[in-house]
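Shown here: the complex without one of its protein chains, the others still in place.
Let's turn to chain A:
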Amino acid sequence: MRLLTHNMLSSNIKGVINGFPLRIEVEKVVEKPVDFNPDFLKNMFSKIEWKPLVDASRTMGYAELPEEADASMLDSHDFLQRFHHALLELHLEEGALFCPETNRRFPVNKGIPNMLLHEDEV
């Protein structure tokens, strides 16, 4: 699971109001190189919640993102490369995601988050 996906996932449990961001528990992180595409990053930037990305990448062992970011930084190649690495190249291979409100655990195995709910949670 890339951090892009983490940035797009919220807790889907019935009754939860603020289910984002999910807290990450890391067992295993893998890095996989991805082709660098500045246009893609520029298109994605406005859709990303920055602080959760910074926190998530730090949890995954990468602390090179600036605490704050705005669109003017998209002109910087250095910034784009860090953004690229955090968003696409860091994978949560094994671990879990936790609902910030209920602490419900969503397992991540072989890189795949399982968001399936039990009947009483829907």
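The criterion applied here is as follows: a residue touches a chain if its C-beta (ideal position, glycine included) is under 8 Å from a C-beta of that chain, and two chains touch if they have at least 3 such contacts; residues count from 1.
Just so we're on the same page, contacts and distances are computed from a predicted model.
Chosen from "Methyltransferase small domain-containing protein", "Casein kinase II subunit beta", "THIF-type NAD/FAD binding fold domain-containing protein" or "Cytoplasmic tRNA 2-thiolation protein 1", the protein name that UniProt gives for the omitted chain reads "Methyltransferase small domain-containing protein". Among A:Val30, A:Ala63 or A:Ile112, the one in contact with the hidden chain is A:Ile112. In the full complex, the hidden chain is touched by chain A at residues 1-2, 4-5, 7-12, 19-20, 32, 34-37, 39-40, 43-44, 47, 49, 110-117.
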